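Every protein chain but one is kept in place in this view of the complex.
Presenting chain A:
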Amino acid sequence: MTQQPIIRFDNVSKRYNDDTSVLNNISFEMERGKFYTLLGPSGCGKTTILRLIAGFIEPSSGEIQFNGKKINDTPPNERQVNTVFQDYALFPHLNVFENVAFGLRIKKIKQAEVKRRVEEALQFVNLQGYENREISEMSGGQRQRVAIARAIVNDPEIILLDEPLSALDLKLRTEMQYELRELQQRLGKTFIFVTHDQEEALAMSDEIFVMNAGEIVQSGTPIDIYDEPINRFVADFIGESNIVDGVMIRDHLVRFAGREFECVDAGLDPNEKIEVVIRPEDLEITSPDRGKLVVTVDTQLFRGVHYELSTYDRDGNEWLVHSTRKAQVGDEIGLDFDPEAIHVMRLNESEEDFDRRLESYEVSGHAE
């Protein structure tokens, strides 16, 4: 038997002042003990979902369930959910110890236990010895850890993280990604993480919900979402991608950039108009006569790990290439790629249809 979802949204909508709709009929489930990421551009409604789960706002319609129980009207102080805020929201008049102890003090827990649990929580985030520091004496990264300790000390079922890494510098951010992921695995709690940073989402999540304009566009594991984006928005938002218009001639044969290519996609109507995604790292530089595509190098940037080439084919489509090999600007080069590198996207396909189609041809593909 599958276990009961810890969070369930059933056709939840949120509108402010009756005119602006922030969330449109959202439904999803979240399982216990997983790391979820709500990913999307600012204003897509991801923070609204977080605030609905925390209880700071109530849905305009629909039902939110926690462990199978409706919690639409439960105030935040009665929910087994704790939040790590974007600005950390640490209490400036309390020191580190008292900040972490805040929730326990409210629950009137005995001093000895408060001390034990606060110290344990601080140890969890590598801040032992900082108990008596003032918040103003802590650096950004340390405040971040205090905020996390303050959330986990209450032993909540779910920890919500609202873009907690956005204020940190790049190096610290990468470090905290590892730490957060490890922390989640050690605690075994459900983490719901909100971010607009696709790298963060890919690196940490068990499952990503990609959101746009108040709707969940696609949900799945980081690999699924990266390799099989449902539409142009997701392909564009997650990672770099080359997106060109094409036509699906028949199963396993697609036409774009003036040529026909073998591919692994199937289950579409013959001659259906589609969009094709090829990731820049799947394109390999070769000589013009051996390439499936012939392009001219327009610009080349050194990115450290690889070169980023902007190239154009004869039809004027831009092809972004990530390669460890260098090319000469102005040269004509060939681009080679595997049939698996081609990902076909149907226009306006719903997530259910998309999943069903993927499943059907993956099964049939294996049977062949």
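Please note the rule applied: a contact is a pair of C-beta atoms (placed from the backbone, for glycine too) under 8 Å apart; a residue touches a chain by one contact, two chains touch by 3 or more; residues count from 1.
Here, contacts and distances are computed from a predicted model.
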Chain excluded from display, named as in UniProt, from "Putative oxidoreductase", "Cytochrome C", "Inner membrane ABC transporter permease protein ydcV" or "Carbon-monoxide dehydrogenase, large subunit": "Inner membrane ABC transporter permease protein ydcV"
Candidate in contact with the missing chain, chosen from A:P5, A:G33, A:G62 or A:P76: A:P76
Touching the absent chain when the full complex is considered, from A:L23, A:C44 or A:L90: A:L90
Residue in contact with the excluded chain [from A:I135, A:L161 or A:V321]: A:I135
Contact footprint on chain A, counting only the chain that is left out: 54-56, 75-78, 81-83, 85-94, 102-103, 105-107, 135-136, 143, 150, 154
